[in-house]
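Have a look at the structure below, then the notes.
Only a part of the assembly is drawn; its chains keep their places, and the rest are absent.
Here the chain labels run A and B in written order, and each chain numbers its own residues starting at 1.
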Amino acid sequence: MTQKLTHVDAQGRANMVDVGDKPETDRIAVAEGYVYMAPETLHLIEEGSLKKGDVLTVARIAGIIGAKKTSDLIPLCHPLPLTKIDVQLELVKEKSAVRIWVRTRTMGKTGVEMEALTAVSVTALTIYDMAKAVDRAMRIGDIRLLEKHGGTHGDYVADEVSNAG
Amino acid sequence: MTQKLTHVDAQGRANMVDVGDKPETDRIAVAEGYVYMAPETLHLIEEGSLKKGDVLTVARIAGIIGAKKTSDLIPLCHPLPLTKIDVQLELVKEKSAVRIWVRTRTMGKTGVEMEALTAVSVTALTIYDMAKAVDRAMRIGDIRLLEKHGGTHGDYVADEVSNAG
């Protein structure tokens, strides 16, 4: 097997990858994740949403802000000037979960999948925070990359996107 | 049903809970999560670990730093001076996953579960970042609170801690 972890050099030391010689290209990444909860918790969020939408709005805004902090949170991540962060939330009753879907974009030398995954994570944590007083057993899960476009390694589209989770 | 979301006021607006009149008590929280991956990816991380341990160390450090950023990431979270953040990682071959276990502690007016869950999330994202070049299909999941002690609402211990995941 010839593959190796890109952030670990020949001496086994963690390192930032040098992207200085890579061209700037249009980069897009899409990621998703879920916050699984009791049906009554989902119902409370839905009711709030019908009135004012605050819980979901706060979580979406937290995700957008979180995406902008990615290189501050992930040690070996390069700073990237995001041109777009789109966070969408969906109440999925059959899973008793809130689904988080994020799309990030930049013109840059490296991909934006960490930004998308970070936005999903921070959105999920914020939903947990706002609902935790009624449901401590919520579970954040199935966070994964759905798509990645642009860059020298070619596109990536995850298997089984339709029945994720 | 009399329960309601604590961060949403009577008008449906999101708000920070007022903890000004709560006593300072010793607070502890424990959380866990997993990064599921291909067996070969787990093997690569294990090999690195046997040589220098860098991947796991970087991820653990990122989780500790992440815990300290919790109130910066979660909009309605109170700032808390953590007295201890313990991040432990375990390679779980039967699940083909890295298990992340975090324990946080403070002397404060409110709990530290968001800090523990944030540390788990940032640790997981960092593992993803360092291994993503060899495995884009990794999945972050089963992030949940295991225990919570201290405070006026009593202790919480999750069900089925032994077979989490």
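By definition in this document, a residue touches a chain if its C-beta (ideal position, glycine included) is under 8 Å from a C-beta of that chain, and two chains touch if they have at least 3 such contacts.
On a predicted model such as this, the values are computed, not experimentally measured, just so you know.
Undergrad: Whole complex: how many copies, 2 being shown?
TA: Shown in place are 2; the entire complex has 6 copies.
In the analysis below, only the chains that are shown with their structure count from here on.
Undergrad: Once chain A is fitted to chain B on CA atoms, what angle does the rotation have, in steps of 5 degrees?
TA: 180
Undergrad: Averaging over Cα atoms per chain, report the distance between chain A and chain B in Å.
TA: Using C-alpha averages as centres, the distance is 16 Å.
Undergrad: Chain A touches which residues of chain B in the complex?
TA: Residue list for chain B touching chain A: 1, 3-8, 11-14, 33, 40, 44-45, 48, 51-52, 54-55, 57-58, 61-62, 65-66, 69, 72-77, 113-114, 117-118, 121-122, 124-126, 128-134, 136-145, 148, 156, 158-159.
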